[in-house]
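With one protein chain held back, the other chains of the complex are shown just where they sit.
Our next item is chain A:
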Amino acid sequence: MVSRTRQSLAMLAFALSAGLGATGYASAQEIKTASKWGDMNSVTQDLLSRAAGDGNNFLHTNGNYAQTRFYPNRQINVANVSKLRPAWIFQTEVKESLETSPIVVNGVMYVTTAFNHVYALDARTGEELWHFKHKMGPITVYCCGPNNRGVAVSGDMVYMATLDAKLLALDAKTGKQVWETQIADPELGYSETMAPTVVDNKVLIGTNGGEYGIRGFVKAFDTKTGKLVWTFNTVPENSVGVWATKDATGRDMKRNIDAEKAQLAKTGDPYKTLGGGVWQNPAVDLETRRIYFVVGNPSPDLDGSLRPGDNLYTDSLVSVNLDTGQYVCHLQYIAHDVWDLDAVSPPIITTVADKDGKPIKGVLHGGKTGHVYVHDAKDCSLIRFSEAMVPQENMWVLPTKEGARMLPGANGGVEWSPMAINPNLNLTYAINLHQPMTYHVESSNYPAGKLWLGGAFKVIPTEEQWGNVTAVDYNTGKIRWQVKTAQPMIGGILATAGGLVFTGEANGQFKAYDAETGSNLWKFQAGAGVNAPPSSYTVDGKQFIVVGAGGNTQIDYKRGNSIIAFTLAE
């Protein structure tokens, strides 16, 4: 248990580090409360920009533009979390994989479900305000479940991207659709499961499809009209790179460079079908007008023979200019990946120690390899990588027809699940999977929009699987604490100024941990897999923690349809 003195010091440190001064973050009383029927105040850019210090709302999928998932209210804290009780449960009409991050604006909550439903709820009571059901087009192509990870909010609009690769704008008060735009052609393997990010009148969105031979991108659309503003292709026309033989951690990847060069001479640059999806939100740095995102695997996943070169910018952290989409910098974790151990968990911007211990602006990414990577935000270069959070064995054995065993399995490491940080403790929190797999290669030609893995990754059914919640000191790369869980972890995590970390498990357990020690301080059985990132908000002076419990398709966890909000018992 954290002592009172330590808590006070931590709070003071936070207030100073967040630059909040004497007023601190806003209290619930300072914001006009919403009416029962969703009288949402317009979400201004200023509100979005200041979200990191907003102790009332939860305005971004990952809390704020830096994507810290660190919620600044401490009403619920290590001393009283044992009194946390369900305040309400809302059941959606879709009992399928639930990955939504609830967004809360002035007492109104927006959640999404699989197959692109959106609900607006009264965040005090869970009462439904409106329900929008997207009329799905016939062509939906997606590898890992009919998921959706939530909405973005701006002005009087709510934005969602869909499985049939559309971007929708809804009226936040009524749920009526205002506009829609086709992001890409779903018949070619494009689909959307990520939440958009809205900044400076632009809606930013990546794409799924790295399993289908797409050419990935991040696009910016106008918030008012849905018109395309810019496109950054995550695979450049020259995707060959520098013929890197070692990964970012210095391990040999056993590439046959001569064979690749011969293939390049024969078939040319494979950029048109090279994959490079962007599964998760970019972190936004308004100061430098840059965004940072990670790019997923090359297509086909396991068969490198058809795609010579480093396959830029797959498996990379990439930064581009927010206003133009122009390339700024990148760092590739794995060149010519043939294991699907790509980059999916959204990056976080925070102050980190450089190699000399000097504080600089840094970027964190939790890799499927099982490392937390720490970058210099200025040029994307790697400062350090953490100890491995999961067992690594036989890296980098090449996939074979019969199947080669290697750890981690293809889900990671850290999957799409966002990490959180506690900037007062210099800790980042990740949830991990240990899923032993064999990697099989089987060459096949581009199948025009069909699943194209170039082989298979197969779970080894006789080997034990499990997960972790891991706290990593990003200034040293050392693991501070680690808690083992019964199943591999997928979903997300939330840290709060109350010294807590919240995350859920496949078996329905939703837990709170002491952010500093990893002690389990509270738990609740949600009845279905808790495989979604939690959020927090405050209305009428009461802080809530909210999370979806609907299981997961990707690793087949028990389905449900609940959004559960918790608050302290009276």
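The criterion applied here is as follows: a residue touches a chain if its C-beta (ideal position, glycine included) is under 8 Å from a C-beta of that chain, and two chains touch if they have at least 3 such contacts; residues count from 1.
By our rule, contacts and distances are computed from a predicted model.
Trainee: Choose one: "FAS1-like dehydratase domain-containing protein", "Multicomponent Na+:H+ antiporter subunit B", "Cystathionine beta-synthase" or "NADH:ubiquinone oxidoreductase subunit L". The correct choice is the protein name in UniProt for the chain not shown.
Mentor: The record names the chain that does not appear here as "Cystathionine beta-synthase".
Trainee: For the chain left out of this view, which of A:V118, A:V141 or A:A377 touches it?
Mentor: A:V141
Trainee: Which of A:A244, A:L286, A:I360 or A:I460 touches the chain that is not shown?
Mentor: A:I460
Trainee: Of A:F90, A:F115 or A:W396, which residue touches the hidden chain?
Mentor: Once the missing chain is taken into account, the touching residue is A:F115.
Trainee: State which residues belonging to chain A touch the missing partner chain.
Mentor: Its contact residues with the unshown chain are 96, 115, 136, 138-146, 163, 403, 440, 442, 444-445, 447-456, 458-461, 553-556, 559.
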